[in-house]
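The following block contains the structure, expressed as structure tokens.
Removed: one protein chain of the complex. Kept in place: all other protein chains.
Entry: subunit A
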Amino acid sequence: MDWMKRSRAKKQQRRNNPPSEASPAVSLHGAACAYEGKQAVQPLDWIVQPGEFWVILGPNGSGKSSLLGLISGAERASAGGVNIQGRPLAEYGRRELARELAVLPQEGLPPLGITVKDALEMGRFPYRDRFGREPDGAAAQALLTRIAERLALTELLSRRLDELSGGQRQRAALGQVMAQQPNVLLLDEPTAYLDIYYQLDIMELVQQWRAEEGLTVIAVLHDLNLAAQYAQRLLLLREGARVAEGTPEEVLTPEVVGALYEVMPPIRVGHEEIGVPQMLFRAQSAKNGKRPGSE
């Protein structure tokens, strides 16, 4: 009966002090992440305001995923602390955290023999009691119907996940995450395995959701040009430490990007329609082909 007490306590707390405008959606205070002596994330101070769209950029092994892990609670901070909605992460119960913060995984949903409808319903797990009952069944049903319509999954609801394409499964994964009704969404390279159509599709759907519900988004992306289109602010990481922070316009300069990834400084052009900076890369010359610092 622990969960009952907890959820009641949470409601009480919400009534007594509704999340004030002042408290950031996510804040890190000297938070660091280390495994087996290796410092994956150096102590970092970082504040994400409600409704912001952040993209974290950096080369492989720069600590992007560890940083997301710190925020999602998958990794324990080896120093400092993480606050979600102004409250220390460690104080959240697991279900409570899953109602506040959701993670869209890189690989979407696995190709299981369960239906899309079942997969969406799983997103309601943090709201359901031990016997799978919703506090308000009708409202939850309406929510799931709305999500399915929104993601054009209505036709696919009775199809099994293993009958869907990778892009459709990623949509279903997004639907599951939406059913969690989080305030903060973490995206871990959500477009890594998708073609350009579905890359834009997923990013557009997230963008719409953010615009309508004031969702806070923190994404790890590899595609700089995609990042420049959607991010309000960028955080550039290298070897677990912040290299730069700011709007795409400010941060994405040939020098910064070239140094970040240890490549020839790219050519920067403005996107003809939306004006955001886009980067064009060229190969290193053959003589200089070895990545500096890599043995």
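Methods note: a residue touches a chain if its C-beta (ideal position, glycine included) is under 8 Å from a C-beta of that chain, and two chains touch if they have at least 3 such contacts; residues count from 1.
Just so it is clear, contacts and distances are computed from a predicted model.
UniProt lists the omitted chain of the complex under the protein name "Corrinoid ABC transporter permease" (options: "Cbb3-type cytochrome c oxidase subunit I", "Corrinoid ABC transporter permease", "MaoC/PaaZ C-terminal domain-containing protein" or "Lipopolysaccharide kinase (Kdo/WaaP) family protein"). Remark: the omitted chain is touched by one listed residue; of A:His29, A:Arg160, A:His222 or A:Arg268 this is A:Arg160. Within the whole complex, the absent chain has one touching residue among A:Ala25, A:Leu109 or A:Leu226, and that is A:Leu109. Across A:Cys33, A:Val82, A:Ala98 or A:Leu151, the residue that sits in touch with the chain not pictured is A:Ala98.
For the chain left out of this panel, the touching residue among A:Ile47, A:Met122, A:Ile196 or A:Ala211 is A:Met122.
Touching residues on subunit A toward the chain that is not drawn are 72, 74, 94-99, 102-103, 105, 109-114, 118, 122-123, 125-126, 128, 130-132, 160, 162, 176, 180.
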